[in-house]
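The structure appears right after this line, and notes come after that.
Only one protein chain is missing from this complex, and each of the others stays in its spot.
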Amino acid sequence: MISFESDYTTGAHPQILKRLTESNTEALSGYGNDPYCSSAREKIKAACNCPQAEIYFLTGGTQTNAVVIAAMLRGYEGVVAAKTGHINLHEAGAIEYTGHKTLVLPHHNGKIDPEELDWYLKSFYEDSNHGHMAFPGMAYLSHPTEYGTLYAKKELERIAAICRAYQIPLYLDGARLGYGLASRETDVTLEDVARLCDVFCIGGTKVGALCGEAVVFTKKNAPPHFMTTVKQHGALLAKGRLLGVQFDALFTDGLYMEISRHAIEMAERLKEILQGKGYPFYLDSPTNQQFVILENDRMERLKKEVAFSFWEKYDDSHTVVRFATGWSTTKEELCQLERIL
Amino acid sequence: MISFESDYTTGAHPQILKRLTESNTEALSGYGNDPYCSSAREKIKAACNCPQAEIYFLTGGTQTNAVVIAAMLRGYEGVVAAKTGHINLHEAGAIEYTGHKTLVLPHHNGKIDPEELDWYLKSFYEDSNHGHMAFPGMAYLSHPTEYGTLYAKKELERIAAICRAYQIPLYLDGARLGYGLASRETDVTLEDVARLCDVFCIGGTKVGALCGEAVVFTKKNAPPHFMTTVKQHGALLAKGRLLGVQFDALFTDGLYMEISRHAIEMAERLKEILQGKGYPFYLDSPTNQQFVILENDRMERLKKEVAFSFWEKYDDSHTVVRFATGWSTTKEELCQLERIL
Amino acid sequence: MISFESDYTTGAHPQILKRLTESNTEALSGYGNDPYCSSAREKIKAACNCPQAEIYFLTGGTQTNAVVIAAMLRGYEGVVAAKTGHINLHEAGAIEYTGHKTLVLPHHNGKIDPEELDWYLKSFYEDSNHGHMAFPGMAYLSHPTEYGTLYAKKELERIAAICRAYQIPLYLDGARLGYGLASRETDVTLEDVARLCDVFCIGGTKVGALCGEAVVFTKKNAPPHFMTTVKQHGALLAKGRLLGVQFDALFTDGLYMEISRHAIEMAERLKEILQGKGYPFYLDSPTNQQFVILENDRMERLKKEVAFSFWEKYDDSHTVVRFATGWSTTKEELCQLERIL
Partner (left out) sequence: MISFESDYTTGAHPQILKRLTESNTEALSGYGNDPYCSSAREKIKAACNCPQAEIYFLTGGTQTNAVVIAAMLRGYEGVVAAKTGHINLHEAGAIEYTGHKTLVLPHHNGKIDPEELDWYLKSFYEDSNHGHMAFPGMAYLSHPTEYGTLYAKKELERIAAICRAYQIPLYLDGARLGYGLASRETDVTLEDVARLCDVFCIGGTKVGALCGEAVVFTKKNAPPHFMTTVKQHGALLAKGRLLGVQFDALFTDGLYMEISRHAIEMAERLKEILQGKGYPFYLDSPTNQQFVILENDRMERLKKEVAFSFWEKYDDSHTVVRFATGWSTTKEELCQLERIL
């Protein structure tokens, strides 16, 4: 059976496995103090054109969000996010577990509207009871969003300006950042992300690594003793090399973008196929995840030949499902899919 | 200046002060182990017609919500509440501080809709990704709500049935319970509340006490070692008598309902006055809080002669404000208000 | 039966009840924004000779410790305390509930040794693995300690100097501060406490109030939006006047020290009686709590005529018990005790 279930169904890009194998017997210090982590940090700084960046490697996405948000908020602050934001819906309450409220804005195809953010922050401080409410202490975006959509550079600039005006950091969750940067329909570069955000993460797990997210603090604003906070959250790997070697490989010779572009090309072909077969799209996604509405009967039949993801109930007889491409998606699989659909 | 700012602007009902004074020099054990606490518990059980009730006294409303909710939820669960629920909006993230997410339903004049609750719970378990989401572990209602509105007995019965079906406890926040029970427009009695809810609180602070909320577990379901949990939250008074004596007084000779009926009568007269003067109501409240929409200019002028509460911005030139009555509201104050308006 | 069970067995000093009664019908704003709270703050500042002090009123001791410590520590920090410190032993894990570790030093009759504190801090930073450990972020003292003992001024000065050297705040838990200041065997004044500590609390509950602790930040170092943090912990009273009126009374015409001196005089007489009867003291306490070692048989007999507190097991046949005096202890009760012993 072929799988378009997600971008984390297969293992690591072969180049990553190769580097893990080659470096395997070197004796290295633990906890991120090894030369591969250092080298990966330098390469990421260069790719971001952000020499002052402070970079840490964590293992997973929910973990990264929880650790970064908890470390940057003060005790009485919450994080502002779209209703559909990953931290609000699909992290099992991991943010709240750290003691902080998620302050919810409406979403528009997964994105927050900059003017709604501005209005929210303005209203908060105008409310004479705001001392009895959780303070907005950070803005959270995902890019691409949970629906595969992207912010335009102008939108990011406006959001960054609002955050500056209210003196709260802007955090961009880039669990699938590569696919956002490699999309044909974006004007946002990695440099833009580093320039506009106070902190962001570069997802490895969903872009060819076995695991791993790189957290980038861009304004010399890494929380003091952040490594201890990472440990306190149970997020510090003893063999930090596992993350260092992988990110070093991903940021050598442009592998991260190569993987991302490949998945985007495969997604474009996927989109053509789905369109060709007359499947209605739930929304227009310019990245590696495509959302279509299936009749429940058809969905059940398809399931037997191709793996995809349940997304949400559409109505009593239809379901929104997701097809995703990744580093390992092949043209052959797409041809096979076309035959099946 | 006269005040309709809230139901907690004046001290305690004289009968309560009298009892505190009379009992003042008795040497009593601390932490709720005194005869006044015991007596108050017995009187509350009788008033609820719930002999198996387990009753604890806490000092404030936010504290009570946080302690009860944290003690009853399992780690991976959140609490379902209306978007306007006190725990979601005006408790500074106190629930989240205990590590639990507030799972938000739409509100209808402050109330949740039973069918929306049912749909939410049904959808949660149908979603194949629900293992990645905070589980609904309790339903939270306030009665009266933050808008002074009330659930009908039928609605409470339906909500209780839904909670039973999904095996989650129903918690009713009765910070102003007396005003709900004393309203002319309710068919809900204290016995109904005790019968239908798994746990609820009887607010003292806003119904004539200096401070204090009585938590009532109705189904032999008090969490084990709940007193220790209360202590752990910093919510255990050394001089527990302060709460015991007050609740003993409130539940002697029907004082709690007497205070409540008085405030409701005053609120009915207040409503007439406001209607007579042509003030538009924001919504129809059958309890001791009345919400009207004021032009901002008029609001500024009124402020100089009468105290009331800012509630929320209505539009750029109007504001929703609240007038509240309480145990100490007098006919004279209402006459004076009528002259001012 | 007479009671020396604790300093919180009776209600409030009559002067406090009087002021609560007199102010009862005044309509005042809630949450600590009333003129009594303001007046109490000014009087405390004057008593401390600390015009820049920022003062907040909370209800109980465990609550105060948890809120202050959580608000002042960074996420990765713990609080250093004696093994017998109230926060380490008798607060049901309230500090840990806020996410922070208690870092334990040995105790010497309830006190920490300044040089052991210095050594601990020095060793911590010398340990090359300290990044994997909770950082010491505050020093906690109780004065009087849980054993009724007192720090000398020199000791407090040395501890304060160490804290400054390691840039951590010094917090003094003064749940029974009055009895420490009124002891004949102290050279520490309230001004000293305010000068040497970064934050401390003045206990009301155990010194004549119904409830209430005043938190004093002495160095313009109150955490931002501290009131919101207090709310978030469920520690904000709606009728803040209850605390304001009480502390205003306690700091009018020296009532706080008058109450304290009275209890100390009663404790001195108590000590004489216990010594006269040949009871061995567990340690020498210069304050209102006296600890003696009783044979278990004798303890059981005494229990029937006088209330005192179990403190700890001494050996299989003996127990350490505590006798305490307070604002309401009378000479008559002491005479009666003498007859009974």
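Every chain is named by a letter (A, B and C) in the order it is written, and numbering of its residues begins at 1.
Rule of thumb we're sticking to: a contact is a pair of C-beta atoms (placed from the backbone, for glycine too) under 8 Å apart; a residue touches a chain by one contact, two chains touch by 3 or more.
Computed from a predicted model, the values in this text were never measured in an experiment.
J.: Could you tell me which of the visible chains the hidden chain touches?
T.: Answer for the hidden chain's contacts among shown chains: A, B, C.
J.: Quick one: say which of B:Lys18, B:His225 or B:Lys277 touches the chain that got left out.
T.: B:His225
J.: Using the touch definition from the top, which of A:Ala47, A:Val104, A:Ala222 or A:Ala235 touches the missing chain?
T.: Residue touching the chain left out of view: A:Ala235.
J.: In the complete assembly, which of A:Thr10, A:Asn49, A:Asn129 or A:Asn221 touches the absent chain?
T.: In the complete complex, the chain left out is touched by residue A:Thr10.
J.: Taking the full complex into account, find the residue in C:Glu96, C:Asp113 or C:Glu157 that is in contact with the omitted chain.
T.: From the options C:Glu96, C:Asp113 or C:Glu157, the contact with the absent chain belongs to C:Glu96.
J.: Touching residues of chain C against the unshown chain: what are they?
T.: Those residues of chain C that touch the unshown chain are 75-76, 78, 89-93, 96-102, 104, 123, 126-129, 131-134, 310, 312-313.
J.: Residues on chain A that touch the omitted chain in the whole complex?
T.: 2-3, 5-6, 8-12, 14, 17, 20-21, 23-30, 59-67, 91-94, 97, 205-206, 210-211, 228-229, 231-239, 241-242, 307, 328
J.: Using the touch rule from the top, list residues of chain B that touch the missing partner.
T.: Residue positions of chain B that touch the missing chain: 70-71, 74-76, 99, 131-135, 224-225, 227-229, 231-232.
What we mean here is this: only the chains that are shown with their structure count from here on.
J.: Have a look at which chains touch which and call the overall pattern line, ring, star, complete or other.
T.: Shape of the chain contacts: complete, all pairs touching.
J.: Name the chain whose C-alpha centroid is most distant from the C-alpha centroid of chain C.
T.: Max centre-to-centre separation from chain C belongs to A.
J.: Is the contact between chain A and chain B built from the same residue numbers on each copy (over half shared) or from different ones (under half shared)?
T.: Over half shared, hence same.
J.: How many Å are there between the centre of chain A and the centre of chain C, using C-alpha atoms for each centre?
T.: The answer is 49 Å.
J.: Using CA atom averages as chain centres, what separation in Å is found between chain A and chain B?
T.: One centre to the other, that is 41 Å.
J.: Among all residues of chain A, which ones touch two or more of the remaining chains?
T.: Touching at least two other chains: 75-76, 99, 131-134.
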